[in-house]
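Shown here: the complex without one of its protein chains, the others still in place.
After this line comes subunit A, so read on.
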């Protein structure tokens, strides 16, 4: 297995950093899948409430150089597990970087090594290296980490500005643990909470219903720092809500199952 890649453009680096920060906000450990044309961040946690996330980054849009060799010819992919926070922290130190290289290495244990060449006033350059320990995921576990099928939704609607939703949901969290998301084909979205004393509904515009854990929804919203180019919410009534966000060229899908 081999992997080496380089980011030479500041904007690409910023974008990649933001994506990794977003992933770090959603879970402690995540899986990184490396294939010839794309990188994926995957969170599959069927045991713990079934929240899962699938994020795909087309590699050409980020890396000026990208070489990988998977496990074998037939299985040309690499799956590793790492602490998402390590990656986001490493990338954050690359604020003034001239170039960033990332590669898979073996320094007594498998690592994702991030090497950053910093801009320096003097003639000599400064280098920062981060060795992020990773766990290689054996082939037999790969099938749990495949792209989830987008469910046949009862309703599909475009999302309103995420920041607005986040501030609303943040206040609602204090009243109830359960959030009802309703959407209809007319383009209305309601976020509703009900308790014994009070019922609060925020209308965005449409209807078709699912009840989810408010904290999971909030966690998802908290991770979104930039409003996506396009955000779609698919609801399978009483089963789950699926968010499909597109940030320029990175697609992120997030699934929240309904509370039973």
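Going forward, a residue touches a chain if its C-beta (ideal position, glycine included) is under 8 Å from a C-beta of that chain, and two chains touch if they have at least 3 such contacts; residues count from 1.
Just so we're on the same page, contacts and distances are computed from a predicted model.
Q: Unshown chain, UniProt name, "Cell cycle checkpoint control protein", "GPI-anchor transamidase component GPAA1", "ER membrane protein complex subunit 10" or "Phospholipid-transporting ATPase"?
A: Protein name of the absent chain (UniProt record): "Cell cycle checkpoint control protein".
Q: Decide which residue listed in A:18, A:35 or A:126 touches the omitted chain of the complex.
A: Considering all chains, including the one not shown, the answer is A:126.
Q: Which of these touches the unseen chain: A:65, A:170 or A:248?
A: A:65
Q: Of the residues A:90, A:221 or A:236, I need the one that contacts the missing chain.
A: In the full complex, the listed residue that touches the missing chain is A:90.
Q: To test your reading of the contact rule: which positions on subunit A touch the chain that is missing from view?
A: Contact residues on subunit A toward the absent chain are 1-4, 6, 65, 71, 78, 83, 86, 89-90, 93, 101, 103-110, 113, 115, 117, 120, 122-133, 136, 138-139.
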